[in-house]
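Only a single protein chain was left out; the remaining protein chains are all shown in position.
Chain nomenclature is as follows: A and B, assigned in order of appearance, with residue numbering initiated at 1 for each chain independently.
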Amino acid sequence: MSNPAIHLTLVLLLPLAGGILTYLSGQSMVRRTALVGMVPGLIAAGMLLFMSNDSSITIRFDWLPGHSLGWQVDHVSAVLIALVYFISFLVHLFSLHYLQHDPSIHRYFAKLGFFTTSMLGLLAADHLLLVFVFWELVGFSSYLLIGFWFSQEDKAKSAREAFMVNRVADAGLLIGVILMVMVLDQPFLSELSAVSSSPLVHLAGIGLLIGALGKSAQFPFFGWLPKAMAGPTPVSALIHAATMVAAGVYLLFRVVPVLSPLVMGLAAILGAVTALMAAIAALTQHDIKKVLAYSTISQLGYMVLGVGVGAYQASLFHLWTHAFFKAGLFMAAGAVIHYFHELRHDDHEFDGQDMRNMGGLRKVLPVTHLVYLLCGLALSGLPFFSGFLSKEGILSGAWIWASQTGLWAYVVTDMAFITAFLTPLYVGRQILLVFYGEPRTVVERLQGMEPLWKVKLPLLLLAIASVWVFSAINPFNPTGWWLNAYLFSNDIFRAPEGFDYIEKLTFGLSVVLSAGGLLVSYWYFRPSRSQAYSNAGVPQTWYGRLSYRGWFMAEVYAALAKVYDALVMLSAWFDRKVIDKAVNAVGVASVVLSKAAAIFDREIIDGLVNLMAWLANLVGRLFTGIQSGKVQHQLVWMMVVLLAILLWFQF
Amino acid sequence: MTAIPLTYYLVVAAFLLCAGLLIVLTKKNAIMVLIGIELMLNAANLNLVAFSRNDPQLNGQVFAIFSVVLAAAEVAIALAILLNIYRKYNSSDLDDLNTLEH
């Protein structure tokens, strides 16, 4: 492998090639063709890690004269590429089990390959325009995947909504990218340098931030993520847990050098607000996937908050850990849903995703239960799990930042800590309702529910990755991530002198909060009360409804759409009345002009011609006088001529 | 008797010619025009006779005699035509004979 460009191309394109091959060979061959692209690609990604170990792989090529684009694979990109490959590979495996009865499964794998390639391209791109291109591709492929079952109207609508909300946010991204490339002249991510705080820099930062908010489902753009649960669960595992939604955080991480303090503060506030709002919404959901969706939004809020307060290394760490445990949670939920589909496949009224129909599943799905437990505890932020370490960094970072920024900043910190309490609350609720207590639906052990290679392996791998060992040696040290040195060259966000008490305080507080949250949830949803849950309806209190309806974001979008419609009507009216009138006026003017020209032609041109005729007539009449018929006249003319001749001969 | 030079006679003849021409061109009545024509003929005869003085053959005179005879014939016919015209158009004004007018 001498040429890094060829290697990079292979790494990027193998998933897509594999996907196309799968699609072309048809549904019957899926079992054999689905992993054709992924396995070599995984190996190639591993080699890429080694290749980029000593020095980053930078490839530049000319695009337009004077403009060049480029790729770069440095440590961060290589690690993330490997992460995406790994999780995508596991999702491929799980999908073979989950969608085994689906007639369009070959189309699914083609889309999955396309998505993987787009995400990898985004990670490897260096020039902001390339990032934008792959950003859009990722959005488009996620639309394809969410709308996989597009024959059902509501699923197609959800896919459209996801794509559209993303596109609206991408307008901001585009502004940011254009400003960066054209005005601030910083097109390459690897060459970003700090800039002075001018209004343009603020604008560019805000534009990029808006793009990240849309992709990572932050306030006010998070309405699409719960709706996106209409896609197959493995898709949610890949896209909405580990990869696509992390793209926004990745972008923010990359452009930190050019983010002004104003933009950073904005990111912190929005991240914290989103985390809190989503955690509140997750508390009352009945759909198993919606809980996880809101949880993702909340955790992404943490990541954005981390970038905003300056602890971007912790954000990246959290992205890493979140990818594993959230994917694990989603896939385990997928196993549960698949179980119910198999159990009650003849009953179309039965909602296999509604937690009110579940309960006591740990007896029939033991591996799934174990995985859910491990990943869920990691999500809660309990020590000895990976999630604790990464969340720690963000929480202490927020506290330190607030202490340096001002009293108002403590609101942000407080929101982060409250969310840290709510997270284990909804996690515990979910685990208890699904796996513990008496089954609210009759369950029985089914055959082939947890096959080894396709289900057990991915799930267990992810669960193990959620345990602390694979992230850091010391379960209690948030800065001990063994990738720290590799990724950041040990440049960690540390408390300045005199502020290390904050780190200790954060440690204590977060332990208390996560343990406390789990205990409260156990008390509230203890197994003996599980039977009552089957009759739980939609919450009626105002705060309950606010939480259940996801803060009514969908309704907000609909209202905005109505405003837009009104604008469209207004401009159409304007066009009709004003512009058409102008066009008509031009038409009338041209008719008037043509009539004037006709008059000119008639009077003047014809007049000239008539004048000629009249002149000829005049001359003719003059000369006809000669032919008067009177003899004497003619004699006179004869004499005239005769005399003329004589005179001429005389002289 | 060569006291009177030739040119005197010629001048008289020229005068008669031009006067006859004037009469022909300007007079309204056809008879007056005939008078004018006679004058012109006479002028020509005078010329002829004046020059025949030098001629021992008297060719000029002979010619002049013929001219007179022809003049007589011409007047007769002209008057006959005039009579017819007068009967038809009831006028002897030459300007009334304008059916050839354009």
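Convention: a contact is a pair of C-beta atoms (placed from the backbone, for glycine too) under 8 Å apart; a residue touches a chain by one contact, two chains touch by 3 or more.
Keep in mind that, in the parts below, contacts and distances are computed from a predicted model.
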item: UniProt protein name of the chain not shown, from "NADH-quinone oxidoreductase subunit J", "TRAP transporter small permease protein", "Sulfate/thiosulfate import ATP-binding protein CysA" or "Imidazole glycerol phosphate synthase subunit HisF"; value: "NADH-quinone oxidoreductase subunit J"
item: Positions on chain A where the hidden chain makes contact; value: 632-633, 636, 639-640, 643, 646-647, 650
item: Residues in chain B touching the chain absent from view; value: 1-12, 14-23, 25-32, 34-35, 38-39, 42, 45-46, 49-50, 52-54, 56-59, 61-62, 64-66, 68-77, 79-84, 86-87, 92-93, 95
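Definition applied: only the chains that are shown with their structure count from here on.
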item: Contact footprint of chain A on chain B as seen in their complex; value: 21, 24-26, 33, 94-95, 97-102
item: Residue numbers on chain A that touch chain B, as the complex places them; value: 624, 627-632, 635-636, 639
